[in-house]
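Note that one protein chain of the assembly has been removed; the remaining protein chains are unaltered in position.
So that you can tell them apart, the chains are marked A, B and C in the order they are listed, and the count of residues begins at 1 in each.
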Amino acid sequence: MLTYDRPVRFEEVDAAGIVFFPVFLNYCHDAMAALFDPLEGGYVRLVMERRIGLPTVHVEADYRAPLRYGDVARVEVKLLHMGSRSFSLGYTITRAADGLPVAEVKHVVATTDLHAMRAVPIPSDMRALLVRLSSSAP
Amino acid sequence: MLTYDRPVRFEEVDAAGIVFFPVFLNYCHDAMAALFDPLEGGYVRLVMERRIGLPTVHVEADYRAPLRYGDVARVEVKLLHMGSRSFSLGYTITRAADGLPVAEVKHVVATTDLHAMRAVPIPSDMRALLVRLSSSAP
Amino acid sequence: MLTYDRPVRFEEVDAAGIVFFPVFLNYCHDAMAALFDPLEGGYVRLVMERRIGLPTVHVEADYRAPLRYGDVARVEVKLLHMGSRSFSLGYTITRAADGLPVAEVKHVVATTDLHAMRAVPIPSDMRALLVRLSSSAP
Partner (left out) sequence: MLTYDRPVRFEEVDAAGIVFFPVFLNYCHDAMAALFDPLEGGYVRLVMERRIGLPTVHVEADYRAPLRYGDVARVEVKLLHMGSRSFSLGYTITRAADGLPVAEVKHVVATTDLHAMRAVPIPSDMRALLVRLSSSAP
């Protein structure tokens, strides 16, 4: 499991004064990028040089409580499923200050050749990281 | 059914050159706001004066194909379910130019008193609009 | 002069409840894109096919009054200066409902070959549009 803390930014709230609901998916994406940081060159090189993209094919989210400016989103990432050309991550988002449950997100991504926009097998270095995520204790 | 066209904006793509996946939820939210425009004062007055918010309690999305800058997202909205304090909308997103299926989104929102942050019954004028949405032919 | 109306979106306010100050530059960029819509293929084709970009080289803005969700920004665009490889636009932003002065923005952009990332002469069709903007009565 990987834990990623993300303070709510000043401009991420909406006119109702709470974090705009799509923004939680930005937080999840940030956590996923952090997950792949141990790759050589990190998530950046994966996308920009190796041209492997991770387009979302499915996402679902349950929202339990709102976050506001000043809160820190704590995102815990775990591997839910590993396929050959796609994998699923589960994110549990809580409010860091007190552990209040905020959201549960399931996220399925496909490893994709960004030139051809076609799914490709999960590269072995990514696969190794995902396996490690799976087996790490909380 | 309501149809809402939304051109992809210059700044809505990501480093992979495609619309960043959370942004599709912005499009859905825009379509929902358009749905409530016939209310007196529209979605704006609902939130800002009547202080009725529509926080998302659940969302799920299947992504079929990416959009790029220059594309127009066509969002078709229909009512999936009406409860007493929440309702579900279904959004079918296609690429306007050729009808390419892009995404299917299911969105459950709760009608909420923004002062108390507590669910309240769906106001009757909103309910009337939702019923009309349901019964309109495609 | 070109006039472009842009409703404040639900997610464009910040934790102080007003439109986040960089967002006004998004409005100006939208207005500039609208200005080039009469080109064949519009601003989209300019960027995506002709690979002519309009990177900002200078911007300055004076803010007079805040906007809130529910307001409509009225952006009036005029040509301030035309060079050989760059031009300057002036944007006057008011609140559409009552004409309240909101912001004045000056924006200098360079016409740039996006492959080489090098300034190029303003293409003749863009130049024609800019001249027309200049000579049109308010």
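FYI, a contact is a pair of C-beta atoms (placed from the backbone, for glycine too) under 8 Å apart; a residue touches a chain by one contact, two chains touch by 3 or more.
Worth saying up front: this structure is predicted, and the values here are computed from it rather than measured.
Contact with the omitted chain, checked across C:Pro7, C:Gly41 or C:Pro66, is made by C:Pro66. When the omitted chain is restored, the residue from C:Pro22, C:Pro38 or C:Pro121 that touches it is C:Pro22. Listed for chain B, the residues touching the missing chain in the whole complex are 10-11, 13-17, 20, 22-23, 68-70. Residue-level contact of chain A with the missing chain is found at 9-11, 26, 29-30, 33, 43-45, 47-48, 68-70. Within chain C, the residues in touch with the undisplayed chain are 15-18, 20-23, 25-26, 29, 47-48, 53, 55-63, 66, 114, 117.
Just so it is clear, only the chains that are shown with their structure count from here on.
The distance from the centre of chain B to the centre of chain C, each centre being the mean of the chain's C-alpha atoms, comes to 28 Å. Inter-chain spacing, taken between the CA centroids of chain A and chain B, is 23 Å. One inter-chain figure worth recording: chain A and chain C are separated by 34 Å, centre to centre, where each centre is the mean of the chain's CA atoms. Residue positions 15-17, 20, 22-23 of chain A are each in touch with at least two other chains.
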